[in-house]
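One structure is given here, and the rest of the page talks about it.
Every protein chain but one is kept in place in this view of the complex.
As written, the chains take the letters A and B, and residue 1 is the first residue of each chain.
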Amino acid sequence: MTPRQRQRAIRGTLYLLLAAVVVAAILFADWGSIQRNFFRWDIAVEMFPEVLVQFALNTLIYTLVAFVFGLILALALALMRLSPVGPYRWIATAYIELFRSVPALVTILLVNFGIPLAFGRRVPGGLLGIAAVGLGAVAAAYMAETIRAGIEAVPRGQMEAARSLGMRPSQAMFSIILPQAFRIIIPPLTNEFVLLIKDTSLLFVVGTTPLTRELTKFGRDTMQTLGNATPMVVAAFIYMIITLPLTYLVRRLEKRGARGR
Amino acid sequence: MKLNRLILLLAALSLALAACGGGDGDTTEATDATDTTETTGGEATADFETITDGVLTVCTDAPYPPMEYEDPDNPGEYTGFDIELMRAVATNLGLELAVVNVGFDPITSGLAMESGDCDIAAASITITPERAENIAFTDGYFSGDQSLLVLADSGISTLADLAGQSLAVQTGTTGEIYAQENAPEDTEIVSFENPGDLFLALESGQVQGVLQDLVPNQDYANSNETAVVVETYPTEEEYGFAAKKEGSEALIEAVNQQLAALREDGTYDQLYEQFFPIGG
Partner (left out) sequence: MAVDLTAPPIQIVGLGKKFGELEVLKGIDLQVNAGEVVCVIGPSGSGKSTLLRCVNRLEEPTSGKILIEGVDMTDPDVDIDKLRTRIGMVFQHFNLFPHLTVIDNLTIAQRKVLKRSKQEAREIALANLERVGLLEKVNEYPNRLSGGQQQRVAIARALSMKPDMMLFDEPTSALDPELIGEVLDVMRRLAKDGMTMMVVTHEMGFAREVADRVIFMDGGVIVEQGPPREVLTNPQHERTRRFLSMIL
């Protein structure tokens, strides 16, 4: 058999394989059960508008506060990592390693239960506060590395030019380096935002009231009450509607960045 | 040569797919039933199937002392009133007991039993008509009252005192419903999924009261000087064991028979005293 024939045969077989799997899935799935348990239109419709205007909105709000808190902390951590002062560097490195190695769920639990038990004070703001501090602390650890890489990616000559003009290091950092760094790190930061959207589904562990629930908790509670999985499918769709445009945006931004300024 | 092998592979796969689609493909290990202590109710395996031959697999939601919790003398094993009662039932049916900890929601929704995680659930499940739509209950085996647990130095003595404060409940429980119906208007009702977190929330100041079944609340108060049960709310509620809605009639029937038998021969009372000692 010639190489080309062999190629065609292999490809043909692969297609056949795919077709066989698809056909098997279609033939052997219990479509009635799937429709009954996952795609009940009447149940889905009942969930609106609350699922959007209340619970999806909650998800977005928690994501935003966690992102903002995390970003500010991440900037501080990145600058500490680059500091000439040894202890600042070590503290920042320790923080980043710690919160990147511990699951976000554990961090959230510790922030909610551990801090009050240890220090006698709660993080203010209820679930919003826990989202900001708990999730934000985790987000900061990941974003700090991104920001640091972005700062280091700015050509050294920029800092040299700024210092040659007499700018103080802080002036140079904030007026010249950081604006350029941010242009570089916007795609990975947007990525982090998308991850945060999904991580808000972990917040349920610290306790929720009916109105403070985010999308996943609402989906699960509804699923539990109705004994039907349609609410989870609805929740999944809404997550997709929120995150897919953002992921697409990230790809566009990355391409634009690669084309150069 | 390569092509022939690929065709062979494809044929094998198609056959495999066809085979899988039809049958259930379960292989179960046969475990010998150990010697069972013969009691008046003792019968060999009745006419129901279990997921694993010779074993009654039980779902639970632990820790929830003293009903279900990890046995401190037997790490990895569970004990508690629910578990031991179930073990007695299983033994009489000639079965061994296996326990899986799946959480409360999968049990009350029936998902755990439907998906084959277990045959039956023992998790201090209060029998309610709403739940009966999704799962099949045995006869009631325990009376559940609700109660309010607070910190001893909080000065709170009634549910009404929690006006403007926070109250912890477990998601999807009758305690949650009781709180929603009876707590003051402005009480913030915070729902937790893990029963253990209720006490953490109380101790850490996140909430000022815990409203749930008397049994776990009292158990916590007994072992922690910091907390005290201040009110009990008698209900008509009973706990039942639960199996999947359809196809578990034989199992339910068998368990009911055993529950009746265990009451008659005094095993029930023995277990009751063991886990709910008076003055404990």
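Simple rule for what comes next: a residue touches a chain if its C-beta (ideal position, glycine included) is under 8 Å from a C-beta of that chain, and two chains touch if they have at least 3 such contacts.
Note that the structure is predicted; figures quoted are calculated from it, not measured.
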item	value
Omitted chain - touching chains that are shown	A
Touch criterion as defined above, residue of A:Q35, A:S83 or A:S175 at the omitted chain	A:S175
Residue among A:A94, A:A161, A:L211 or A:L246 that touches the chain left out of view	A:A161
Subunit A residues touching the omitted chain (full complex)	155, 157-158, 160-168, 171, 175-176, 179-180, 183, 260-261
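We adopt the following convention: only the chains that are shown with their structure count from here on.
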item	value
Rounded Å distance between subunit A and subunit B, as computed from the means of their C-alpha atoms	35
Residues of subunit A that touch subunit B when the two form their complex	1, 6, 9-10, 13, 16-17, 20-21, 24, 27-28, 112-113, 116-117, 122, 204-210, 220-221, 223-225, 227
Complex contact set, residues of subunit B against subunit A	2-3, 6-7, 10, 13-14, 17-18, 20-22, 105, 108-110, 130, 133-134, 168, 171-172, 188-194, 197, 200-201, 203-207
